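Presented below is the structure to which this report refers.
A protein chain is absent from this complex, but the other protein chains hold their places.
Letters A, B and C name the chains as they come in the text, with residue numbers starting at 1 for each one.
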Amino acid sequence: MTDESEDEGEHGHDHEGEGEGESEGYHEPDRETFSHDPVGHTEVRAGMTVGDLVEQYGRAGLGAADVHEAADVTAKMFDDDVTVFFGLAGAMAPTGMRRIVSDLIRDGYIDVLVTTGANLTHDSIEAIGGKHHHGEVHAEGKTEREHDETLRDEEVDRIYNVYLPQEHFADFEGHLREEVFPEIEETVSIERLTRELGRANAEVNDRKGIEEDAGIAAAAYENDVPVYCPAIQDSVLGLQAWMYSQTTDFSLDALADMTPLTDRAFEAEEAGAFVVGGGVPKNFTLQTMLVTPGAYDYAVQLTMDPPQTGGLSGATLDEARSWGKLEKDAENVSVYADASVTLPLIVAAARERLEST
Amino acid sequence: MTDESEDEGEHGHDHEGEGEGESEGYHEPDRETFSHDPVGHTEVRAGMTVGDLVEQYGRAGLGAADVHEAADVTAKMFDDDVTVFFGLAGAMAPTGMRRIVSDLIRDGYIDVLVTTGANLTHDSIEAIGGKHHHGEVHAEGKTEREHDETLRDEEVDRIYNVYLPQEHFADFEGHLREEVFPEIEETVSIERLTRELGRANAEVNDRKGIEEDAGIAAAAYENDVPVYCPAIQDSVLGLQAWMYSQTTDFSLDALADMTPLTDRAFEAEEAGAFVVGGGVPKNFTLQTMLVTPGAYDYAVQLTMDPPQTGGLSGATLDEARSWGKLEKDAENVSVYADASVTLPLIVAAARERLEST
Amino acid sequence: MTDESEDEGEHGHDHEGEGEGESEGYHEPDRETFSHDPVGHTEVRAGMTVGDLVEQYGRAGLGAADVHEAADVTAKMFDDDVTVFFGLAGAMAPTGMRRIVSDLIRDGYIDVLVTTGANLTHDSIEAIGGKHHHGEVHAEGKTEREHDETLRDEEVDRIYNVYLPQEHFADFEGHLREEVFPEIEETVSIERLTRELGRANAEVNDRKGIEEDAGIAAAAYENDVPVYCPAIQDSVLGLQAWMYSQTTDFSLDALADMTPLTDRAFEAEEAGAFVVGGGVPKNFTLQTMLVTPGAYDYAVQLTMDPPQTGGLSGATLDEARSWGKLEKDAENVSVYADASVTLPLIVAAARERLEST
Partner (left out) sequence: MTDESEDEGEHGHDHEGEGEGESEGYHEPDRETFSHDPVGHTEVRAGMTVGDLVEQYGRAGLGAADVHEAADVTAKMFDDDVTVFFGLAGAMAPTGMRRIVSDLIRDGYIDVLVTTGANLTHDSIEAIGGKHHHGEVHAEGKTEREHDETLRDEEVDRIYNVYLPQEHFADFEGHLREEVFPEIEETVSIERLTRELGRANAEVNDRKGIEEDAGIAAAAYENDVPVYCPAIQDSVLGLQAWMYSQTTDFSLDALADMTPLTDRAFEAEEAGAFVVGGGVPKNFTLQTMLVTPGAYDYAVQLTMDPPQTGGLSGATLDEARSWGKLEKDAENVSVYADASVTLPLIVAAARERLEST
């Protein structure tokens, strides 16, 4: 603090210089909160890299500064001997963020994945050759309501501006019944099911020569990254698992994953949480630290929900600190903006820093 | 449409009357989209009832009109032979909305409850004599971060502007181990656990003469309302269940609840969804209709998340229609505002309409 | 602080009693941040008044607590010898909040009004017999874009879910040219124009026997409440003023209002700011205190914009304190929710408290 005060003094002096005596006779008040740290102005130019852009964000304030800091914390989290727990909420896989996550797994940046049954369902549909499609929130010739009524008649499901023809669910059901469920004729952990799903997705993707990559579950299977999915019932994958359980000995133990997950958190020398969106993936990723002596050393969340309503999805990471989910000296950043924009931005910038040398 | 056009013509005439010839020579264009439906202006007065206020909202546009419509749909949903599925997301029980829900259950307005482990945890803590407390997002003398570091030292957990001293979790653990778990020494459905929890909460609340009411789980138990909690692992209740399962034969079957839940949806003559917040409670409530031939006839959601980011929590109910979760002719309203404000407002107005006669 | 600590000690004791020894051997940590202040649970019943409901909000946390506190500060602001500056942003008058504001002016609760040219335009249209109409964001048979294309063909302007047939602008133009502008054939202050507008609105409303009340500008005129409108050019009223100025000696002095406004702030013994929405009305209301030695003693803002993006409209009132716009010990509350819902709620509750005795 003393150093900063001196520093401040010097800058104060500089400032007078800059002001060229216009404030003559002006006595600057004692300033302890304020310290000299000028805002620069973001400059952009044709052909700059994403890493350059994110550096430029660091000169500015507002959310731009948060994106810069998030890239910084992400690079630290990805670079060191940090065990990275990655939380991925619902609509990210079907809407175009699938490859970013599967590439991060393949390149060893993610150690544990917590996600939703919906993401695994849509990830698998693409692994076996199905496709999501660009669509419209408001279609020509219809209100949103009429639009959705028509889509229902056309047997097309809508996820904001993305469509999924429903026959892909039938294909997915066939995949589960032929390639996944036969391997598990007993009560197993949810992680065992997601592992078999990843294996089957990888096999079918390869066997059929599907153009799209095998995806998140497959990458996790091939890289020994466990995939946890606490609310699996809350998805088409869960509905299919339930229907299969009706006629076989198969079922899922809701509690069995917590021992290996907790062990992983326990063993981590340093731990990082990278959380995209809210809901169960966010809370479950953070909660893991409740039953271990440690807590997260790094945390980045990309959230689309506001903090001021008090909901968990938009809650700050500082709030998580009161529960002991983050270390008191953890480096943590929340970015309040559309995650489909900020996730690629931050991952590209972190990769540029880590891989460019 | 013809009727409306005629209607329009008349109103057009009225309008010319109002304008007193100022627009003389003016030829009104053909108007099919527009029809005469004047906005009134909301009037308020000292001592008006909540029902009066909500009627006044109906005169205005913007979100006020949505609140009015939501009260209307809620009254229909609560009044008729409608099976009501109520989804209750995370922070509502600890922050003051517990009694509204338990009263709705007691008065027979809710038939099926879908909620989170967090709500059941905090509901139970109050049932057995613990209390949440008003707190601060920003405490005197500290940043949010320092504030939360201090709370950690003081062993107090923060939920936005609400505090919970951590010893209540120890009390809750004792309650589970003494009153709840001993009754279930095998693998059971999650609903079976929430039912035993409700029973135990009711018993202890009564035995100890706790001032606060026995709460949501207890009211559900006493009124045969099943409580579904798909992501139970994602809560302190789930953590305790896991720890208990380590040393006993107790465990939870993740899929076992889906048969009775689906049967209930199947049997409903008319079905309504009242969804507070997003996440798993919202999706699971809506998903239930995916495996039945029917769909919701009424739906109200009070959400705090914006629709334009594409996340499920803020998604419109029309989007749910494309999936077949709502009937094509369902009456549905989304209210985009803080649910801690709109839930009491809408329930009070609906009750005034239903119970005042 | 000592008192509170003692208080805390007692409550701690109470708490042990509540816990009935379940935490035996438990040593509560030193707690300075936390103090005993139990959250109650909001109860609602058929026929309760709005004041009752707002009292019940005060038992809860989250935004409900903010609404309760806002009603409290509003009652203080309205009750005492406080000069109330009321900022009213754009879409409020046409969408149904016109009467609440005109009634507040008539009943003496507002001393200075800062608003937009848009609000004055739409307020005047209704004063002279025009009407806004309930409309649709998404019309039957069209996307939002097609809907708006059709409305353009039909010569109907849309304000979210409210329509305005364009011929009302012609009526408004006639009103200005016949009743307002002839009175001012020189360069005047903007407030002089809004005053003449209020006079004319009141006269025509009365003369024609218009059913709707004469509105905000008229009430302000009749109660000697000045109406400031810094960005008047940015409205249909401003466009009309400009067109009139082309052929006459009429014009508007952009700076002339600042002396009487500043004088009013200067003379206020106590000052309160009630701000609905953001933009110029918010900033100008707050800025007024920059050039006086005093600052606001009370402030309530009902904002629909999030604070985390750094925009002024969603900025906290604490931020305004750093600029000296609020007294350091001012009572201030920000309510983050749809103002068309919260304005009637808070005004009704404040009136109930002030007028029920």
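Keep this in mind: contacts are C-beta pairs under 8 Å (C-beta built on N, C-alpha and C of every residue); 3 or more make two chains touch, one makes a residue touch a chain.
In this text, all values refer to a predicted model and were calculated from it rather than measured experimentally.
**Student:** From the listed residues B:307, B:324 or B:344, report the one that touches the chain absent from this view.
**Tutor:** B:307
**Student:** Of the listed residues A:147, A:192 or A:321, which contacts the missing chain in the full complex?
**Tutor:** Of all options in A:147, A:192 or A:321, contact with the hidden chain holds for A:147.
**Student:** Going by the contact rule already stated, which one of B:107, B:146 or B:203 would touch the omitted chain in the full complex?
**Tutor:** B:146
**Student:** Among A:85, A:109 or A:160, choose the residue that contacts the chain missing from this document, as touch is defined above.
**Tutor:** Hidden-chain contact among the options goes to A:160.
**Student:** In the complete complex, the non-displayed chain touches which residues of chain A?
**Tutor:** Here the touching residues of chain A are 15, 18-20, 22-23, 26, 28-53, 56-57, 59-65, 67, 91, 94-100, 103, 129-135, 139, 142, 147, 150-151, 153-156, 159-163, 165, 167, 170-171, 174-175, 208, 210, 212-213, 336-338, 340-342, 344-345, 347-348, 351-352, 354-356.
**Student:** Could you please point out the chain C residues that touch the chain left off the display?
**Tutor:** Looking at chain C, the ones touching the missing chain are residues 89-91, 95, 118, 144-145, 147-149, 151-152, 156-161, 187, 190, 230-236, 238-239, 241-243, 245-246, 251-259, 277-280, 283-284, 287, 290-291, 304-307, 309-316, 318-324, 328, 338-340.
The definition used in the following text is that only the chains that are shown with their structure count from here on.
**Student:** Where's the contact count highest, between which chains?
**Tutor:** B-C
**Student:** Same residues or different residues: which describes how chain B and chain C meet, taking over half shared numbers as same?
**Tutor:** same
**Student:** Return the chain label for which the distance between chain Cα mean and whole-protein Cα mean is smallest.
**Tutor:** Smallest centre-to-centre distance to the global C-alpha mean: chain B.
**Student:** Taking mean CA positions as centres, which chain lies farthest from chain C?
**Tutor:** Measuring from the centre of chain C, the most distant chain centre belongs to A.
**Student:** So what's the Cα centroid distance for chain A and chain C, whole Å?
**Tutor:** Here the centre of chain C sits 39 Å away from the centre of chain A.
**Student:** Could you please state the distance in Å, as a whole number, between where the Cα atoms of chain B are centred and where those of chain C are centred?
**Tutor:** Their C-alpha centroids are separated by 29 Å.
**Student:** What parts of chain A, by residue number, touch at least two of the other chains?
**Tutor:** 144-145, 147, 306-307, 309-310
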